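Moving on, here comes chain A:
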Amino acid sequence: MGFLDIATTKIEAAANWGRKFSLFTYPFVTACCGMEFMSVAAPKYDIARFGAEFPRFSPRQADLLIIVGTITERQGPALRRIYEQMCEPKWVVAFGVCASTGGFYQNYSTMPGADQAIPVDVYIPGCPPRPEQVLDGLIMLQERIQRGEGHNQIVIANEKAAKKAAKEGKTFDVPTTAIRPRIEASKG
Partner candidate 1 sequence: MADSGPFKTVGSGPIKAAPPPPEMVTVVIDGKTHQFPKGTVLLEACNAVGADVPFFCYHAGLSSPAVCRQCLVDVKGQPKPVPSCYTPVADKMEVMTKSPRALDVRRQMLEFTLVNHPIDCPICDKAGECLLQKHYFDWDAKFARNDGIKVKKHKVVDVGPHIVLDQERCILCTRCIRVCDEVAKTHQLEMAQRGDREVLTTAPGHKLDNPYSLNTVDVCPVGALTAKDFRFQMRAWELYTMPSVCPGCATGCNVEVQHSRGQVYRLVPRINPAVNKHWMCDEGRFTYKRAQTERLVAPLSGGTPVDWDRALDDAGRALSAVLAATPNQVGVVFNAQSTNEDLYALARLAFDHLHVGKAYIAGMDQGWHDDILVSADKNPNTAGAMAIGAGRLRTLLDLSNDLKAGAVTALIVVGTRGVLGTGPGVAALPLERLRALVAIGTHRDGVTAAAHVALPLAEWTEVDGTFTNKLGMVQRVRAAVPTAGDSLPGWEILSHLARKLGATMEFTEAKAVFAEAKQKLPFMREADWGRPMLPVQLRFANTRG
Partner candidate 2 sequence: MAQIVLDRLTAAFTGGEILQTGSQHGNEWARVRRDAWIKVATFLRDDPATKMEMFTDLTAVDRFSAEPRFDVVVHLYSVTLKHRVRLYGGCPENDPTIDSLCSVWEGANWYEREAYDLYGVRFKGHPDLRRILMYPEFVGHPLRKDYPKEKRQPLVRRSHTEAGE
C-alpha cells in the first residue's frame, strides 16, 4: 500500500466525516409518518442537532432520501425518479414499517416495502416510529457513512477501483452487490 493509497483513504475518511454531519435530507412524505417527521424536525426533538439540518425540497440538492410513509404501487415510478435525480453519494432511509415492509397494508395497492423500487440503507421500524427511534436510525446511518458502507458509496468505490484496475491493466470484477441500480419496469 503506497503513500498515495493511504492519503486517499484518509481523505475519504475525512470526506465521510464531513458528509455524515451535513446530510441534506429530501423528505418523501406520503402518509401518517409525516406527522412524526414534523415532530422530529420540530423544536423538541430537533433533527438539526445531528446536522440533518433543513429539508431540501428538490432531490437535486439532497443526498439523503427519507421515505416517510406508505409507498403505493402508483407512487413507485415517482419514487424511483426522485432517487435517480439525487446527487451522489446518496443514502436512503425507510421511515416506518410501511416504507420498510408495507406494514399491515398487504394488498393490491401498497408496495411491500420501498426497497422493492430502490435500495434502502436504514430501516426504522414503528407505526409511526417515535422521534427517538428516528434519531437513533439517523445516528446508525451516520456510522454507516463514516465506514463508507452506504449502498451508493460501495457502488462508487467499486467503480473507482475498476477504473484504477483498468488503468493498470489489471482485471477487477465488480461484486454484484455493487452494480448501479437499474430500473426494471414490470407490468402485472
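As a selection rule, all candidates are chains of the complex that A comes from, given by their letters.
Just so it is clear, a residue touches a chain if its C-beta (ideal position, glycine included) is under 8 Å from a C-beta of that chain, and two chains touch if they have at least 3 such contacts; residues count from 1.
Nothing here was measured: the structure is a model prediction, and the numbers come from that model.
Asks: Chain A in this complex: which of 1 or 2 touches it?
Replies: Selected candidate, touching chain A: 2.
Asks: Would you mind writing out the residues of chain A in touch with candidate 2 in their complex?
Replies: 73-74, 76-77, 79-80, 106-109, 111, 115-121, 151-152, 154-155, 176-188
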